[in-house]
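In this view, the complex is presented without one of its protein chains, the others remaining in place.
Entry: chain A
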Amino acid sequence: MPLLAIALLAAGTYAFRLVGPVFRYRLRMPDRLRRLLSVAAVVLLVALVVTSALAEGHGFAGWARPAGVLVGGVLALRRAPFPVVVVAAAVTTAVLRLCGVP
């Protein structure tokens, strides 16, 4: 990860953040585009959840990680606090691996 890549990612990210606060009086984003962008964010985040839970490189990550994420997801549905969700997911995965589940 060279410095240039980090700088590009940082600059682009900051530009996305700054457009709204700077142009809010001059630009009005159409509601349709606003909705599409917010749905796009959810679509990307869910895809990131699923691929980072299931895959390691081009292959299957094994059962321990998705099982941990699933436990975290069920706890989140039951409105458990965020730290509980995170710790439960990591502990589930760690315990499964300790038991020999890949």
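To be clear about the criterion, a residue touches a chain if its C-beta (ideal position, glycine included) is under 8 Å from a C-beta of that chain, and two chains touch if they have at least 3 such contacts; residues count from 1.
Just so it is clear, contacts and distances are computed from a predicted model.
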Looking at UniProt, which of "AzlC family ABC transporter permease", "Aspartyl/glutamyl-tRNA(Asn/Gln) amidotransferase subunit C", "ATP synthase subunit b" or "Carrier domain-containing protein" names the chain that isn't shown?
"AzlC family ABC transporter permease"
On chain A, residues whose C-beta touches the chain left out of the figure:
1-10, 12-14, 16-22, 24, 29-32, 34, 36-59, 61, 64-65, 68-69, 72-73, 76-77, 81-83, 85-95, 97-98
